[in-house]
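Below is the structure I would like to discuss, written out as structure tokens.
A single protein chain has been removed from this complex, and every other one stays in its place.
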Amino acid sequence: MEIERDSLRARQLRARDLLRGDLEGRDLEKYVEESLLTTTLENALNWGRANALFPLTFGLACCGIEMMSMVTSRYDIARFGAEAFRASPRQADMIILSGRVSIKMAPVVRRVYDQMLEPKWVIAMGACSSSGGMFANYAVVQGADKFMPVDIHIPGCPPRPEALLHGFNKLQKLVRGQPDLGWRQRYNAVGTEEWARFEEGSPTAEAIERAARAVAPKHSETGPADA
Amino acid sequence: MADDSRRDEPEVTERGVSRVHEDPSAPVADAFAEVAEEQLEAPGLEPEQEILTLNMGPHHPATHGVLRLVVTLQGERVIDLKPIVGYVHTGIEKSCEDKSYWKVIPFVERMDYLAYFFNIEAFCGCVERLLELEIPPRAQYLRVIHMELNRIHSHLVGLGTTALDLGAISMFWYCFRERDQILDMFEMSGGQRMHTRYFQVGGVFEDIPVGFEQKLRQFCAVMPSRLDQYEALLDRNEIFLRRTKDVGVVSRERLLELGVTGPLLRAAGEPWDLRKSPGYLSYGDFDFKIPVGTVGDGYDRYRVRIAEMRESVRIIQQAIDGLPEGPWIADDRKYVLPPRDELSTSMEALIHHFKLVTEGFRVPPGELYYSVEGPRGELGCFVLADGSSKPARVHFRDAAFVNLQAFRDMCVGGLIADLIQNLGMLDPNLGGIDR
Partner (left out) sequence: MPDAPGLELIAQGIDDGRTGTIIETSVEHGAATLIIDPEGVLHALRWLRDTEGQGYRFLSSLHAADYLPHTPRFAVHYELLCRERVERIHVKALLEDPAAGNRSNGVAQTPGTPGSEAEDAPGDAGLPSIDSCVSLFPTAEFQEREAYDFFGIVFRGHPDLRRILMPEDYVGWPLRRDFPIGGEPVLFTHNEIETPRWFE
């Protein structure tokens, strides 16, 4: 939905007309569509949220130590407003999953995530919470996004505090509504997980179907067993 | 002090607001104990009705990791305590059975994630003994330097987080400031701040770069004065003393029965340190003392850790002063990668390199237990080799895992606030406990 960016003055005049009952027909509809005040308010709210995120103290393993050092004076997350780490999930906006999520801990993490209030964001810090890291074994969940939605993944083992801050800045952009699309924007490309967004019947979808059928006879209908 | 007309209002002294009490000269602790006694013996209340089972869950700001404690309380007094661990169990020991010896090193590093060099030393030392491989003296000194720096690092983080739990938040910032300096040095030698994989079987991976020595000397010059600052903050701080004095005392015999080692044992008066007896690497060349406490309470543990940091600085100073020249890794090409410049001239070197990188070296069948003195106590590694290029069993006797058994003895009979303090002074590292 494209919104015309008229000048502020024009919008203010229209708002005044609306309040007087003078707007009608197309103007009224357009005005309601734009919802001038709401957009600006939303932007302001998002700006406020982005610059005052309250992270949850959730250090699991080695990445937790680097997260703690991000809070300290050399790397200083306080300049971005997020130094107020809250211990209670009810009071926190953001959870930084720093460390490996073991199978015993996964339900606990999910529960803590559920206890957080909307809006909430998740940073998966380090290789272990993004994808299981170097531990491809029975005891580590291979990536936290197996059981909870993750907004930002930060690679590294452990990521430097600067890397974590960079990821945090990207999260701030996401919160403000201008997500940094990264390589997708730079190369005008799509990832494999976005293939499914192509509608049924489109050539790309058909190509995917054909490829899947070509490989399918070696595997059962349900695919490899879930974890 | 206050005149009679203001007897009922809280007194404001220069230390802050104190409790209202009948007798201004009586210490506050006694008044509290009296109130507690009255509550417990109040008529109409059965003792059983007072018992509460509290779960200090895996997610808790004060648990230094994901430790779950199921605490049985009577009022505020702890009657029983059950630690439940395993929330960060990573199956490292199982993963190691699938990797060649060289590749086991990064896995094993991530067990006790504050004492990473100690983990590698325990493993590499064990494999070196199984191989009967000698480490050149320069490598021994470099290992000692990195390990002592890591000991200081671990104590700093432990102290910082403990002080944070007790409310002395400034200690946290100061400790981490020093920690960043240490990590800068690790980054110079190993390329990464934590988990540098710097030690290899046979020595160290690469010689220290130019500038490392200078930075290290600067650090050694500055660190004692920083330790003085920490002592100035906490040593005679009324709140810290009240929180830690005579709290969490376990007798020396009981600690030895429970297998506790490290600063906890030394604070209770037992001068047991694996660096002195039996000694390993080149610790015998250095002159350092083992700080030993008397009572074994939280305050002694804190003092022992600060003193250990001072001794570590002395060791590093002596090591860097006496650093011998020579190779930094053993010469035996069967186990150690040849230097890269030889790869283009010598066919043998190329073959060795190929074998080592693809398959890894083979260790003749045997099993051995080797232990080092980590920052939490005896860190031991058991390697079972079956003649192939992968270990058949790697087991770590982690100090914190065994020390955790003493936690119940430390806390029972005390208050919850003492439990928090005891947990800090126990300095557990859940990565090591859970492996």
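A and B label the chains in the order they appear, each numbered from 1.
One rule holds in what follows: a contact is a pair of C-beta atoms (placed from the backbone, for glycine too) under 8 Å apart; a residue touches a chain by one contact, two chains touch by 3 or more.
Model, not experiment: these values are computed from the prediction.
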Of B:K94, B:R197 or B:R314, the residue in touch with the unshown chain: B:K94
For chain A, the residues touching the chain missing from this view: 103-104, 132, 135-140, 142, 192-193, 196, 208, 211-212, 215, 218-219, 223-224, 227
Residues in chain B touching the chain absent from view: 85-86, 89, 91, 93-95, 97-98, 129-130, 132, 256-260, 272, 277-278, 366-369, 371, 378, 380, 382, 384, 392-393, 395, 397, 401-402, 404-405, 434-435
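Rule of thumb we're sticking to: only the chains that are shown with their structure count from here on.
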Touch list for chain A against partner chain B, complex: 57-62, 64-66, 68-69, 72-74, 87, 89, 99-100, 102, 104-105, 108, 112, 134-140, 157-158, 160
In the complex with chain A, residue positions of chain B that touch it: 57-61, 65-66, 86-92, 94-95, 106-107, 110, 113-114, 157, 161, 172-173, 176-177, 179-180, 183, 193-195, 430-431, 434
